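Sharing a structure with you now.
With one protein chain withheld, the remaining protein chains of the complex are depicted in position.
Let's look at subunit A:
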């Protein structure tokens, strides 16, 4: 290019900046700008002038335009899927990174709503579970007491059965006197262990009232010895251990005033047996 100044003066560079050139002219200008720094500098000056001109006449778009435009770009971003995370700009780069307050407020708003929703659901679930837990605990308590009852019953029955298995026990059947001919009672006595038991379950004795109690006697050397008191009710069961005795000759039961008597009331003898 012979005359750079003439080229500049022609006004082609201004038209280039304004975008009013043919593709051929465009290439020509770009080639010249690379080749001649003076042309490049001139182009730069024109561009800066037009930019300042535009800045001088700048009109601020309304505030909501910013979100509208940026949203359309960011929607675009999501479509492109090539959006990279924002780099952190250091102070050296003389740049400020400003968080978008509106977006985070939205995030917290929805987050808060979701948390509240979950809280309500959790409370409902906890109340339901608490009710079931209470039911379960009650069930466990009742099963435990039932279990205890059973095990104590089993222990008791074990004790009773052990009497049957113990060969040292003798079973003496007491029969009804003329006063109570239907009565019967079995006494188990172990001479070795000096133990006396009465079978409460198998006995046939009329139930005593509140003022009276049955008293078991043993006849030892011709004299009655008190072996203890017992009551008879409709649902009486099991075996009852009475006082120990040595070498009884006979057993008898009398109906005595509540608390028992020192000597048996012979009139009120219900059952008796010899050994």
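Just a few scattered comments:
We adopt the following convention: a residue touches a chain if its C-beta (ideal position, glycine included) is under 8 Å from a C-beta of that chain, and two chains touch if they have at least 3 such contacts; residues count from 1.
In the analysis below, contacts and distances are computed from a predicted model.
One chain of the assembly is not displayed; among "2Fe-2S ferredoxin-type domain-containing protein", "Phosphate transport system ATP-binding protein", "Proton-conducting membrane transporter" or "Sigma-70 family RNA polymerase sigma factor", its UniProt protein name is "Sigma-70 family RNA polymerase sigma factor". Screening A:3, A:56 or A:158 against the full complex identifies A:56 as the residue touching the chain left out.
From the options A:18, A:129, A:154 or A:266, the residue with contact to the unseen chain in the full assembly is A:18. Counting over the whole complex, subunit A has residues 9-12, 14-15, 17-20, 30, 34, 43-63, 65-66, 68-70, 72-74, 76-77, 80, 82-87, 89, 93-98, 100-101 touching the chain that is not drawn.
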